[in-house]
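The complex appears here without one of its protein chains, the remainder shown in place.
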Amino acid sequence: MIEHNRTSFWVLALLPASAFVLALFLGRYGIHIQDTVRVLLGLDGPSDVFRALILRVRLPRVLAAACVGANLSVVGAAFQGLFRNPLVDSRILGVSSGAAFGAALALLFTSQGMIIQASAFVFAMAAIAMVMLVGVRFGSSTLVLVIGGILVGALFNSFLGLIKYVADPLSTLPAITYWLLGSLNATQWVDLPPLLVITGLGLPFFMLFRWRLNLLTVSDTEAMAMGIRVKLLRTIIVSIGTLLVAASVALAGTIGWIGLVIPHVARSWVGPDHGRLIPASAALGATTLILLDTIARTVLPSEIPLGVLTGLIGVPAFFVLFLRFLRTRGEAQ
Amino acid sequence: MNLTTTELAFAYTPEREILSCVSLSLEMGQVMFILGANGTGKTTLLECMSGLRSPLRGSVTVDGRDMHQLAVRTRAQNIGLVPQMHEPVFEFTVAQAVLMGRAPHLGLFGRPSKQDHQVVGQAIESVGIHHLALRPYTKISGGERQLALIARGLAQGARCLLMDEPVAHLDPHHQHDVLSVVRQLADDGFSFAITSHLPNHALLYGDWVAFLTDREARVQGVPGTTITEQSLRTAYSMEFEIVEGSSGSRAVLPRLHRKSNPTTW
Partner (left out) sequence: MTKLWIAVPVVLLCAFAVMSQTETTITDQSGQSVTVPLPVETIVSVHGIGTYYVYALGAGDRLAIAYYIGVKALSKASEAMLRWEPRLPDLLSFGDPSIEELVASGAQLIMADGSQHVAVAEQLRDLGIPVVLYQAETPDELKEAVTLTAAFLGPEAETQATAFITDYDRMIDAVSLDLALLDEGSRARVLFIGTSLTKVISGEMYQTHLIEAAGGVSVTRELFGAWNEVNLEQILLWDPEIIVIPPYGLIQPADILENPDWQSLSAVQSGRVHRMPRMIAPMDTPLPESLLGIAWMAKVFYPELITLDLAEEVVRFYADYYQFTLTAEELDQMTHP
């Protein structure tokens, strides 16, 4: 099933690009293909409404979907290697819980998107900082980091519960619930710079480090014996990965399953070598989230929360992968 | 290449020393077996010899240079560590797994080059698993996995490989496969330090044996003369007898207390 040929490469390279362009043509407001093309090429003709819709409503949103999808998938893949556990999701270190708490806290006082995003990001980073502190104190082995992540995540979840409790059940609580389900609705250009900058710095980092990631899948002892500064590398990867996840979750809310399932699909396509896995995850993640977001904003008059779609598709997808995994395991034995 | 420990001492916590005064010298082309009961610090000794752990006292030198003065990369390019068996998590191919050994030769963002792939190919050939190169690492036998790990050490460029109980989980056929490859590579100039619970292997495949008892390696030498009933008794707190095989080879058997007539019940 693992393909090492040129075809895979081109497919994976073109997939996100095609999805991106396709998404620009789709939406509740039907726009003629010719008009869309004219807008994208900067030609005269289409009305201001069309232009505004495509350039100010669809384009930033699709771009955000691409970045978030790529980020969550790449970090999911890297963390699965780092923690030597294919069941790891990019949210393992409590980042999502911190972000959820930050957003809910902001929602108690305001409905301004920028503030909510900033608050979510700040608390996401606070969560990881706490996990790192645990690591510094008790040694940053993978076990310590995972347990630290569970504890920090649980802590922020309880605080989140507290906020939900005091929130006004008629307006604030539904807003929090909706944020937690994840959505890219009303994404504007002003929301994008933090995400774009962090993605622009973080993703290339993972691309450059992708062969090094292979070395972290063996035991710490072996890696060190091969000359790798394991603790340092792990800390750097966790930090930058968390930045990517925090920026993504801050904008899009908590979206599950992408960080877990996409790396698995990518791995069954191109194999576990991170040299291929990382780019493949990025491409598949971006494509998937673009497609899911397009469904979320087009199929029904109201928006379908992204988290609901990723769950509906992620769970059966994971189940299929799991069955296949069991079958190959059975064969090996 | 020579790897020497001089009066090596190591402790995890100040109150309890694991090693107190271990002096070993691994020569080029030599296969050294390190025998000792469980918990005597064999794994720790290997980790000290590979430079992963800093000694409390004494030194570890490579061709006369102190191990810890060397850069981590240089160390890795000279000494390979093959740990005990583990269950691999991901389905890397054998070639990909061996390729990881090129790590000390690649830069921080190291992308393996054609040359790296060539080195990997040669390493795989020299341990005789060329036919398994593209097979998933998880789908080969335990013995073949050990050979792959040896190949990885060779891919590192190591002239000296430290192996921690490499054949502990293997059946006799695979045990022989691995150790005969070790023997062969030693004849080509590589050196091996192998920890083991099987004195017979030292007798069959080793050039040198060292007993790690009481945190020291006082009893060491050529296997034929060093493995005696007495040295075995000291090491394992048990009675053994040495028997001679038909071809002149010798083997170690535990001396069990049996009824005088085992054939009649």
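Think of it as A and B in the order they're written, each chain with its own count starting at 1.
Going forward, contacts are C-beta pairs under 8 Å (C-beta built on N, C-alpha and C of every residue); 3 or more make two chains touch, one makes a residue touch a chain.
Everything numeric in this text was worked out from a predicted model, so none of it was measured.
Within the entire complex, contacts from the absent chain reach the displayed chains A. Among A:139, A:161, A:174 or A:204, only A:174 touches the chain left out of the display. If you put the hidden chain back, the residue from A:42, A:193, A:301 or A:330 that touches it is A:301. Touch with the chain omitted from the figure is made, among A:10, A:29 or A:138, by A:29.
Considering the full assembly, A:49 is the residue among A:13, A:49 or A:114 that touches the omitted chain.
For chain A, the list of residues touching the undisplayed chain reads 27-29, 48-49, 52-53, 56-58, 111, 165-166, 168-171, 174-175, 178, 183, 185-186, 297, 301-303, 305.
Just so it is clear, only the chains that are shown with their structure count from here on.
Between chain A and chain B, the centres computed from C-alpha atoms are 44 Å apart. Chain A meets chain B in the complex at residues 81, 84-86, 208-209, 211-212, 214-215, 217-219, 221-222, 224-229, 267, 271-273, 275, 332.
Looking at the complex, you find that chain B touches chain A at residues 47, 50, 52, 72-73, 75-77, 79-81, 83, 86, 89-93, 96, 99-101, 103-104, 106, 108-112, 138-139, 156.
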